[in-house]
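Please read through the structure below; I'll follow up with questions.
Note that this complex is displayed minus one protein chain, with the remaining chains in position.
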Amino acid sequence: MTAGRSLLALPMVLLLLGGAILPLAILVVISFWSVDFDAFELVPGFGLASWREVLGNPTYPYLIGKAVLTGSVTAGLTALAGYPIALSLLRVPQRWKSVALVVLMTPLYTGEIVRIYAWRLVLGTDGLVNGVLLGLHLVQVPVKVILFSPVSTILALVYDELPFMTLALWIALERLDLRLVEAARDLGARPLTAFVRVTLPMTSTGLCAGALAVFALSAGDLQTPNFLGGPTGATALASIDNFFGTAFDWPTASALALSLLFALGIVAAVASLLILRIGGGAVRTRP
Amino acid sequence: MAEPRAGGAGAPVLLSARGLLKRYGANPPVVAGVDFDVAERAFTTLLGPSGCGKTTILRMIGGFETPTGGTLTLDGVLLGDHPPERRPVNTVFQSYALFPHMSVFDNVAFSLTLRSGTGDVAAKVRRALDAVHMAEFGDRYPSQLSGGQQQRVAVARAMVAEPRLLLLDEPLSALDRAMRAHLQRELKDLQRRLGIAFVYVTHDQDEAFALSDTVLVMNAGRIVQAGAPEAVYRRPASSFVAGFIGGATLLPGHVTAVSEAGTTISTALGTFEAPGHPGLAQGMPASLVLRPDSIVVREGGTVQAAVRHVTFMGQGYAVDAEAQGQSLRFAAAEPPRIGTTVPLSVIGDRAYVTAPA
Partner (left out) sequence: MSVLFTRRQTLAGIVGGVSAGLLSVERARAAVAELVWATWDSNAHPEYVEPFRKETGTAIKLSFLSSEDAQFAALKTGSAKDWDVVNPGLNGAWRYIDGKVLRPLDLARIPNRQYLYAPFKDTPKVVGKDGATYAVPYLWGLNPIVYRKDIYKDEPTYATLFDAKYKGQLAMRDYALESIGVAGLYIGIPRDQVFTMDDSQLAEAKKALIAQKPLLRTYWQTIGDLTNLFATNEVTCAFSWRVPYDALKGKMAMGMAKPKAGIFGWCDTFAIPTSTPDDKVAAAHAFGNYLLGPDYAMAIAEIGNYATASSVIRDKLSHDKQEAIFVDDMSVMNSFMWPVAPPNYSAWLKVWNEVKAA
């Protein structure tokens, strides 16, 4: 019986090994190799040069920290925006819910590049926001600080990843017994207090799932910072791309990729633990 | 049943509803403009079949539904659209709605932690848990408790907030019979000890009679009778009330005379005189309500009935008989033989003439 059950897990184990562990192991090995730039060939060996470059040059810890920050801020903002949306979706009549789902997912049907150019049309010098500001005589010359800044990058990332957060929260909220919220109100909690003390912990698994997805997607996004960040658009991913592709410096690329992965993994794990702790008993003792 | 009641006719009114109306869209109103009062320290029960609007009234008092019309006044203050947290009212929910992510202690302490100046929270929580015999369970989580234990915690959690009025929405409906009877007594004791007014919702007339000072019988969004349990039992305001309370035999007929002594009703089984519902007049259609103890087997009885079933009830027997196609149920100390015909007599002052539904 048990042996039979374990066999069922075999495809998953193989998939994990082949799809995740093996490529990572290859990265680890290559990160210690060097490159013969004359023959354009990787030279196997054990050297620490690439790790020294990645960990010793402040540029890369900075870029990794920036990825963590971008992921965290985006996850936080999508949660702030996602809860009100998901809560209002709860009130949508059952037969309209599939329509709401389709609408919610709209940003995902367009390509990332399309969305990026759309944001430029909205935020740019000749864009919608400036058109309104100029039309209302609130400014005399177009505001240039919105586009090509961290603001436009985060705005676009929040828009891009919001469906993942909202969907996760929505599913969690649909499973929440709304009488618990009524009970909290009944016992004297204001709406925000009831949210913090009941809704939030009771949907912490959904929040955790949404936050992890948004964190990973936004910390690992290359195009949005490239196209909307302007001079502030540098990312660890672009550096990895430069090393892997342009410079054929696979060892440094591997070391940087592994460092980024490690940092994102640690932050994601710690954040998940913290989020799930809000839900404490709800998660622990659900029958 | 003879115990002194709180909240009699002279007790001060705590909550009053006037023209209370709730309607969703174009549908018929769920609560069709009702008036009632809840007295201080009284145990008031909203009794009626499911869908009659009793839970909606409770939710409007709690602040979870906004009335479409009418007013609710508590302690002389209009509740208006005060949110739940601003009403001195707490609720024991039907499925208890205990917070699954908090221990029993934290559940009970919840309302205390929201306010400042609540004194020794731990002591208050302990007292509340003591009062419901749950002092040992503070560290448990709701999912580790039985239904009855959860119900007690829910009561403790609502009471610790010291409400002026406690609302209970079918709090015992999920429990088995023995546990239900046990907790009924506990609830009643507690209510008397604390002197808090309870508004209780149930569809179980036995529970309503066992607990209440005042029963408000509801049907289709209206209160069809309000009164003490005995009054509702003995003098149902309509054949609906009599039927819903159950155990009664209803003989349809029409009023032939009304006098000081009683109301005379003519039925297929003969003419009877009994106390009558106010407002009945000669010629009106009416029903004679017969309780099991309203009918006796007596030599010379005018109704000849064939015995169909006899059920042993412990202290006596319940007999189902039939006369001219009309079934009758009555109590007897000695069981008549099934299939025999017995002469029956109606004890007029234990019967009641009521209006049709």
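Order of writing sets the labels: A and B. Residues in every chain begin at 1.
Note that in this section a residue touches a chain if its C-beta (ideal position, glycine included) is under 8 Å from a C-beta of that chain, and two chains touch if they have at least 3 such contacts.
Quantities reported herein were computed from a predicted structural model and do not represent experimental measurements.
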Contact set of the excluded chain (shown chains only): A
Among A:Leu147, A:Leu173 or A:Ala189, residue touching the chain not depicted: A:Leu147
Option touching the unshown chain, where A:Ala100, A:Leu217, A:Ala234 or A:Leu261 are the choices: A:Ala234
Residues belonging to chain A that touch the chain removed from view: 35, 37-41, 53, 57, 59-60, 62-63, 66, 117, 120-121, 124-127, 144, 147-148, 226-227, 229-231, 233-234, 238-239, 242-249, 252
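In this text, only the chains that are shown with their structure count from here on.
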Whole-Å separation of chain centres (CA-atom averages), chain A against chain B: 56
Touch list for chain A against partner chain B, complex: 177, 179-180, 182-191, 193, 197-198, 201-202, 279-287
Residue ranges of chain B touching chain A (in the complex, touch as defined): 62-64, 83-85, 89-91, 93, 95, 97-103, 110-111, 114-115, 141-144, 157-158, 161
